[in-house]
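All protein chains of the complex are present and in place, except for one that has been dropped.
So, chain A:
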Amino acid sequence: MPDTQLEQNIPYAIRAYSPEQLTDALRKMFLIRKFEEGAEDSYTRGLIHGTMHLSIGQEASAVGSCMSLTDEDKITSTHRGHGHCVAKNADLGKMFAEFFGKETGYCKGRGGSMHIADPAKGNLGANGIVGGGLPIAVGAALSAKRLGTGAVTICFFGDGANNEGAFHESLNIASVWKLPVVFVCENNKYGMSTSTERSTAVRNIADRAVAYSMPGRTVDGNDFSAVTEAVDAAVARARRGEGPSLIENLTYRWRGHSKSDRNRYRTKEEISDWMGRDPIVSMSRLLVDHGILTNDGVAALETEAEQVIKDAIEFAAASPYPKVEEVTRDVYTVQEAAE
């Protein structure tokens, strides 16, 4: 990349991606926001059962991290995974159908919000177990290396997960075997009610990288361009066969941990302060400032996202429920009878 003074002043994302790609990134950020607002509304109206974990406020981390991935590349996601699904090109109708427990949902109504996966697009799935995706991501990277597919795996996890044994074991294995995996920690300051200060012995989770001999970087996770710059470099390093990296995206969830959170462990001021750092607002400003979109163009993306969500909810609502008689289907693979 030419190294002129001028170019250096232009944010990475603007230099690295085409206007179409950047517009699509903002579209996805709106889709995530509207999807989750729609899910929340459906929950309030009693259309959704169980609980859900919303990532409103964290959209730049999900979309920015996946910018340089193709459908061949894999991700593992978390209980707070709707954004990762959308970033990996999920079908919003199938996501809503899963929420509604329908046969047309991603998991045919068996999984719900916490288990949405889209293997065809490289999304190996959300996870109900904190830290559950970490070793699986390393396994996917092992497959890619052994099978020579060239694919990279991004492993999303929260700050809380960094205190599970699975985190430490996974980073170590990935490092000693030089596997093509990028560990992306979405540090939103809390694991449920427990702040990183009260749970984690290091100041920055990226500091853990030193212990596993891999690069570690902490970035502003609400800054789309900063996320993209850090993760793209880590993905490129993984593709070159140089092994794993750990990226920490500092961000914040606006909503409670789940539907039953009473927000007793944080202040209203803290929440409103972070709401003033809306990643969608700053991404919109970035694209307008660089002449990629007009304000009307941004507004049109938002309206378009609202329509997509409306259609998705309609599709989900009209879809059939699974048949109770088929409840034990898919516990095992049905094998062809041997001749």
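Note that a residue touches a chain if its C-beta (ideal position, glycine included) is under 8 Å from a C-beta of that chain, and two chains touch if they have at least 3 such contacts; residues count from 1.
What we mean here is this: contacts and distances are computed from a predicted model.
Of "Xylose transport system permease protein XylH", "Chemotaxis protein CheR", "Cell division topological specificity factor" or "Alpha-ketoacid dehydrogenase subunit beta", only "Alpha-ketoacid dehydrogenase subunit beta" is the UniProt protein name of the chain excluded from the display.
Taking the complete complex into account, A:Gly111 is the one of A:Gly111, A:Gly150 or A:Gly297 that touches the chain left out. Listed by residue number, the positions of chain A touching the unshown chain are 49-51, 98, 101-102, 107, 109-112, 114-115, 127-132, 160-161, 163-166, 191-194, 198-200, 260-262, 264-265, 321-322, 324, 327-328, 331.
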